[in-house]
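Below you will find the structure I want to go over with you.
For this view, one protein chain was removed and the others were kept in their places.
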Amino acid sequence: MQDRQNWDWTPGRRIVGDFDKWRPAYEYMEEPHVSADGEKIAAIVKTGPEEFSVCVNGQPWESHFEKAWSLGFTQENCPVALVSDTAMWTVAVDGVTWNNWYEFVWNPIFSTKGSSITAAAQSELKYFALTDDIPWENSFLALTCLIATPDGKNIAAVVQDKRFAEADIDNFQQGCFTVAVNGNAWDTHYVNVWDLDFSGDGSQVAAEVRTSLYDYTIAVNGKTWDKQYSCVWAPRFHPSDGSVSAPVKLAGGWSLARNGEVIWNRRYFQLWHHIYSPDGNSIAAVTAPEFGRWTIAEDDQPWNLRFNELATDPVYSPGGDRIACVGKSGGKWYIAADDTIWDTPNDMAWQPVFSPDGSHVAAKAERDGRYTIVVDGRPVDEVFAAVMQPVFSPDGRRLLVKGILPESAGGQYCRHVFEVDALAP
Amino acid sequence: MHEIYPLASGFLVWVAFGVFIGGTVLRLVLLALKARRKDPVIYQYFSFYYAARSIIHWIFPFASKGMRDHPVFTIIAFVFHICLILTPIFVAAHVILIMESWQTGWWYLPNAAADIMTIIVVLCLLFFLARRILQKDVRYLSTAGDYVLLLLVAAPFITGFWTYHQWYGFETAGLLHMLSGELMLICLPFTRLFHMALFPFTRGYSGSEFGAVKGARDW
Partner (left out) sequence: MNTKNNTETGADQKQIHDVAIEEGARRLTREKIHSVLSELIRTEGGARLSAYSNACVHCGMCSEACHHYLSNDRDPKLSPAGKVKQTIAVIMARKGKVGPDFMKKACEIAFTECNLCRRCMMYCPFGIDVAYLMLFIRRACHKLGVVPQYIQDTAHSHSATMNQMWVRDDEWIDTLQWQEEEARDEIPNIRIPIEKEGADIFYSVIGPEPKFRAQLIYQMAVIMHASGADWTMSATPGWDNSDMCMYTGDMEMTARLKKVHFEAATRLKTKRIVMGECGHAFRSVYDVGNRLLGWKMPPLPMVHAIEFYYEILQQGHIEIENKFEQPVTFHDPCNIVRGRGLHETARYVVDKTCKTFIELEPNREHNFCCGAGGGVINCGPPFKNKRVKSNRIKAEQLASAKSKGAEVVIAPCHNCHGGLEDIINHYELGMEIKFLADILYECMKKE
């Protein structure tokens, strides 16, 4: 957890930088990224012909590169980008590159505890992962679906470690793919492996696997469930007890299984993206109880609410007693919490955020090209040209909104801390 | 032999209509249930407007490109179907029978017209037969059942014509007319003749998919 306590929670609006004024200094500037605490705003900028850098609060890094992309911030509010020089790639942290360079680096993951950075890399057609400038000892023929534990200490990815010739369908079907954890591949191989998850303690990995062209199941640490299904979706570990659950397709439709046993009685036309409440006592999932009708189901009980087009981004409150999500109906995006839809339609809506005690929900939304934050169904009294995900203060009484003001209002980047009680309807 | 005459003109008529109507409804209901169970999506996409739009383009002669490409076949098929359906409903003998039984009836065809329509049906069937034998692709597609079906449809018309004109052995022909007519009705839900009941649904579904989802015409 970032050190939110020490952030500036003084209510009111504070201009951090004259964002619109920085732009003209560069040939162009990409869309900005903002640190979690809102004190830094950064963007990839073009500083000359085939020369790129990162501009942080108006100042470009001293170093510049042939290319730069995938800008982000670590939890310690440090800007990071993937950069290349002489056609080799590495990670640049606050403008300082790592020592090792590779033919390609992608998919950076910032740990949510501590300041680790993980990424996927390739050199000489060998694939591996890196953490804080240290590559895996083993490399593979291909690598995808990289994941890391919150502390960044364990890394896993789907890898190919058996070769098959072009159009060699037999060998492919024998299984050439597996999971590598911290560089060590499982012994077992599968036709396909997708979507991994780490157990809470980082000691186990679950994966969605296809054992033949027709049989799908879940494998945990290289051992598959006894049962096979006609399809499965991404597995999730229980937050503490080490059990794994996954949506599985049965004859009558989709349901949820734990360690290979079906645990939900209903059959859904679709069921995916299940999440555990933080205490692990409940499970919520995005479901379509009937064809074309989408909603959230908690512990096998679908909400009454239905979206015609989409339900996505479900999230539990920290106490596990509330759920919020984003939905789409009639071409408009909505936010819903606890089976209740917020009236105002949006042109886009982002995953809602709960206050620490769960009593408030805030979400980023866009209407007619203007961004705002909606709290408990009511937009805050400020619109932005761009806005970041809102953050509640640890005591839940303040809400940090980070956004760029519209040109008409000055175009600056500001941090605005709202008093939650004053916002509540 | 004539003992079965009353049977054929009484009980079997009821059986035939019963099987025809009951069988048709039953098969359509079973199909609808099967769709619910296995293709629920069909109901979601069925659109009455687009179904009707497509059906209309296929029940009017020359409204579809396929029909325009084959004018002779189209004319014959339309004339055939019209005569096939209208003749038995409006032929004087049938209407009068109904009047006698139920004191109700409807307009009926002049006898000469009914005669001509009957001959048309039979000639059309001969055309279909010739086409089945002579046109390579249709010959390949034809099964024994298709030929039997032509005969099955021709029989009530030929025997009816025979009976009406009181030619030699017309009493036997009359009996055969009733039996073959009843047989045709009974067969309707269980043979290729069932195409008549399926048409609105298959065409309508195609029209719905093309019109409502794919934004295109299917004629």
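Just so it is clear, A and B label the chains in written order, and each chain counts residues from 1 on its own.
Keep this in mind: a contact is a pair of C-beta atoms (placed from the backbone, for glycine too) under 8 Å apart; a residue touches a chain by one contact, two chains touch by 3 or more.
In this text, all values refer to a predicted model and were calculated from it rather than measured experimentally.
Novice: Which candidate, B:4, B:41 or B:96, sits in contact with the chain we can't see?
Specialist: Hidden-chain contact among the options goes to B:41.
Novice: Which residue, A:97, A:270, A:372 or A:393, contacts the hidden chain when the whole complex is considered?
Specialist: Considering all chains, including the one not shown, the answer is A:270.
Novice: Sort through A:96, A:169 or A:409 and give me the one touching the missing partner chain.
Specialist: Touching the chain that is not displayed is residue A:169.
Novice: For the chain not shown, which residue from A:3, A:50, A:151 or A:299 touches it across the whole complex?
Specialist: Among A:3, A:50, A:151 or A:299, only A:50 touches the chain that is not shown.
Novice: Determine and list the chain A residues touching the chain excluded from the picture.
Specialist: These residues of chain A touch the chain that is not shown: 27-28, 30-31, 46, 49-50, 67, 69-70, 103-104, 106-107, 120, 122, 127, 142-144, 160, 165-170, 172-173, 177, 191-192, 194, 210, 213-214, 216, 230-231, 251, 269-270, 272, 288, 291-292, 294, 308-310, 312, 328, 331, 347-348, 350, 366, 386.
Novice: Of the residues in chain B, which ones touch the absent chain?
Specialist: Counting only chain B, the missing chain is touched by 31-32, 34-35, 37-39, 41-42, 44-45, 54, 58, 64-66, 69-70, 73, 135-143, 146, 192, 194-195, 198-199, 201-203, 205-207, 210, 213-219.
Basically, only the chains that are shown with their structure count from here on.
Novice: Using mean CA coordinates as chain centres, what's the gap between chain A and chain B in Å?
Specialist: Computed value for the inter-centroid distance: 62 Å.
Novice: Can you check the complex and tell me which residues of chain A touch chain B?
Specialist: For this pair, the touching residues of chain A are 291-292.
Novice: Given the complex with chain A, which residues does chain B contribute to the contact?
Specialist: So the residues of chain B in touch with chain A come to 40-41, 44.
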